[in-house]
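Missing here is one protein chain; the remaining ones are kept as they sit in the complex.
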Amino acid sequence: MDRTSEDVLVIGGGIAGLTVALGLAKEGWRPWLIEKEDRLGGHAAAYVCKAVEGECQRCGACLVDLALKEHASEARIKTLVNAAIERITPSGSGHLAALETPDGLVEQPFRAVVLCHGFTPFDPRSRTNLGYGRVPNIMTGHELEAMLKVTGRVLRPSDGAVPRQMAFVQCVGSRNARLGHPYCSQVCCGYALRMARQIKNRLPETDLTCFYMDIQTYGKDFPDVWPGLGGEIRFVREIPGDYFSLEGDRVGVLVETGDAVEELSFDLLVLSVGMAPSPDQDRFCEWLNAPVGAEGFLRSDPDSGVFVAGSAAGPMSIVDSIAHARAAVRDVAGFLEGRK
Amino acid sequence: MSQINPDEVFDDFAEMVAAEPGGEGIRSCYACGTCSAGCPVRRVNSAYNPRRIIRMILLGLKDRVLASDFIWLCSSCYTCQERCPQGVRITDLMTAVRNIAVREGFSPSGVAMQADLIRRHGRLYPLDDFDHKKREKAGLPPLPSEIEEVARLLETREK
């Protein structure tokens, strides 16, 4: 068969979408990579390298840059940025997609569609007791990533001062049956502790506290992080109940430690937010009948030529997204070749 | 810290609480501490600790819980229930445990007295002539001293 006439629509230009498109291109298929934003790389492109004094912490952030670099020299991917999908309808043995591009509407049939639309970070305003948006100097893990990546420093949003006491609160929006996210997001302990380690290395005078329930040591790379933390961070196996503003825009929390309820205060508090299904998925579900899994993320429907790769399928790290995407390439290839 | 004697453990206690309206979600608790940290009663009286009480129920410590003073200390402020990430209805659960305690014969005298007043008079504070006079003097409309229909309604429950 002539692989170059087998068009595959890859929706989403984040790490999973890039990996799928690159994998399909290398095997000679014809991937179209469509991205709604004006740049590729998705959420992970905004994550900071978490190396400590040149020692890699295996966070995977640089793998996104690698994928972007590879993509730039891969001519066989038809890439559309700033583009939207107006609709997808079933057509013959595949799908007909109407794509809104800066050059106008393009209608194109595809034999297979790979959904790589990613996730949305949990918005802590859904849990009003956390004080996000109301209490100064409470930020999300995502915001901390961006701050470290863009400025190289961690500073209090309210006054730009260097924080002397910092805290991370884990499981924000994850393991939360009440809001429909009963799962663990797998990445938050990893990103929080890696960032904590880097921050402690740069600001040795800053005290770091981590409020957690369980430290989720996902991934074979976690042991690289863990031993470095001993003694550097105060681990408190409690989740604070109350978050409020104190003088000097400090953050106060109430937490039960041992036999007492303590009021602890910090210059800066980071909410380690989890991963939630992207609102984009509703349209894709409707158009493609993509099955929704137990945790609200999407599943592949291989018989229909609909595949899901990366965090669109559930919370996962950058490294896992790449592996998941490579496996999806195998499934797509098998489908296109008529193999079961 | 205290020891648990195997004889104290009633395997079905958690189910008993889970079967009461309000107690359904008790097994979702993963003891994160959010409830106890925000509890306004616990701050003043450490004998009241919602996280610990839930753990005691899950461990089956029926007598220790039902005979306790502490289950009567909840002020039903709902702070814990609003914040629990697992949607455990802690306040409602505490009410359910109290109901079980009353059925088993444990009830602080003040609580029992309130229930009795309401059953008999339809009001928590029956209004006497003194109250009627005060109302009249203040230009307030008269109120019946008792609402006997309430007693009749509660009797229908016995059927």
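The chains carry the letters A and B, assigned in the order they are written, with residues numbered from 1 in each.
Heads up, the rule we're going with is that a contact is a pair of C-beta atoms (placed from the backbone, for glycine too) under 8 Å apart; a residue touches a chain by one contact, two chains touch by 3 or more.
Convention: contacts and distances are computed from a predicted model.
Undergrad: The complex has one chain missing from view, so what does its UniProt entry call it, picking from "Spore germination protein", "Electron transfer flavoprotein alpha subunit apoprotein", "Putative ABC transport system ATP-binding protein" or "CoB--CoM heterodisulfide reductase subunit B 2"?
TA: UniProt protein name of the non-displayed chain: "CoB--CoM heterodisulfide reductase subunit B 2".
Undergrad: Could you pull out which residues of subunit A are in touch with the chain that's been left out?
TA: Subunit A touches the missing chain through residues 128-129, 131, 134, 242, 244.
Undergrad: List the residues of subunit B that touch the chain left out of this view.
TA: Where subunit B meets the chain not shown: residues 21-22, 40-41, 43-45, 48, 69, 72-79, 81-82, 91, 95-96, 98-99, 102, 107-108, 110-112, 114-115, 118, 122-125, 127, 131, 134-135, 138-141, 143-144, 147, 149-150, 152-157, 159.
The rule we apply is simple: only the chains that are shown with their structure count from here on.
Undergrad: State, to the nearest whole Å, the distance from the C-alpha centre of subunit A to the C-alpha centre of subunit B.
TA: Each chain's C-alpha centroid was found; their separation is 44 Å.
Undergrad: Name, in rising order, each residue of subunit B that touches subunit A in their complex.
TA: 28, 30, 32-39, 42-43, 46, 49, 51, 79-80, 82-87
Undergrad: Considering the complex alone, what residue numbers of subunit A touch subunit B?
TA: Its residues touching subunit B are 127, 129, 171, 175-179, 213, 238-242, 253-256, 259-261.
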